[in-house]
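Of the protein chains in this complex, one is absent; all others appear in place.
Let's turn to chain A:
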Amino acid sequence: MSSKYLKAKVASNEKIAEGIYRMVVEGDYSANPGQFYMLRAWGVEPFLSRPISIHGITDAGIEFLYEVRGTGTEIFSKLKAGDELELLGPVGNGFDLETIKGKVAVVVGGIGIAPMYEVMKHIKDSTVDFYAGFRDEVYSVDYMKEYADNVIISTESGSVGHKGYVVEQLDASKYDYILSCGPTPMMKVVKEMGEKVGTPVYVSLESHMACGVGACLGCTCNTKKGKERVCKEGPVFLGEDVSLDD
């Protein structure tokens, strides 16, 4: 039995944009791109661990890109090199990168950019157009350029790139596959654009979670097969299989 419950040390934790941090955790990791970890850096308060997607895996350790949203992520943001944290994982299914090939669009909104660095690294023998939308401040995009053939930026404020939503830049018919992660309304539009032209869309969902291992059924979403667990059958679903309605 291999324990997937680990203690590890923070190697670095830097603020890269307002409320956005990139943390590197020491250790030797392997995971499917698109999987995530349940992280905690505290005792019993806050009560639950936080599901954070894998941003990248390198020889130095594992990288997490996260947004400060509440008590847990606030604590993460204050961690310094040498601080300890606990990891449970990798959990979830990740993207099926055997299937995803050809002309690929990766479409993200805000912190939805987080899982896609590791994902894009593993898309082989394909062309990857990377579409990223932000409210105002753009982050991590330079980092992503390494694995993208084209980078298309949108900001709602117009500060960088196209002024408006990221989906306004996308022509779904040009692609064999589209991978998307970000706010649910954005993914819903991407999914519908894909369905209209017959391009498969994979979405990576986010949900409030307690156990992270499939036991509590707290994070389920509606799919063609009924309720499925975002932490176990997901977080990656084929868009046409999952309902993104509230």
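Convention: contacts are C-beta pairs under 8 Å (C-beta built on N, C-alpha and C of every residue); 3 or more make two chains touch, one makes a residue touch a chain; residues count from 1.
Throughout what follows, contacts and distances are computed from a predicted model.
Asker: Hey, which one's the missing chain according to UniProt: "Dihydroorotate dehydrogenase", "2-oxoacid:acceptor oxidoreductase subunit alpha", "Acyl carrier protein" or "ABC transporter permease"?
Answerer: Choosing among "Dihydroorotate dehydrogenase", "2-oxoacid:acceptor oxidoreductase subunit alpha", "Acyl carrier protein" or "ABC transporter permease", the correct UniProt name is "Dihydroorotate dehydrogenase".
Asker: Decide which residue listed in A:Gly27, A:Gly164, A:Pro183 or A:Gly214 touches the omitted chain of the complex.
Answerer: Going through A:Gly27, A:Gly164, A:Pro183 or A:Gly214 one by one, A:Gly214 is the residue touching the chain not shown.
Asker: Which parts of chain A face the unshown chain closely enough to count as touching?
Answerer: Residues 1, 3-5, 40, 44-49, 86, 88, 208-220, 222, 226-227, 232, 246 of chain A touch the chain that is not shown.
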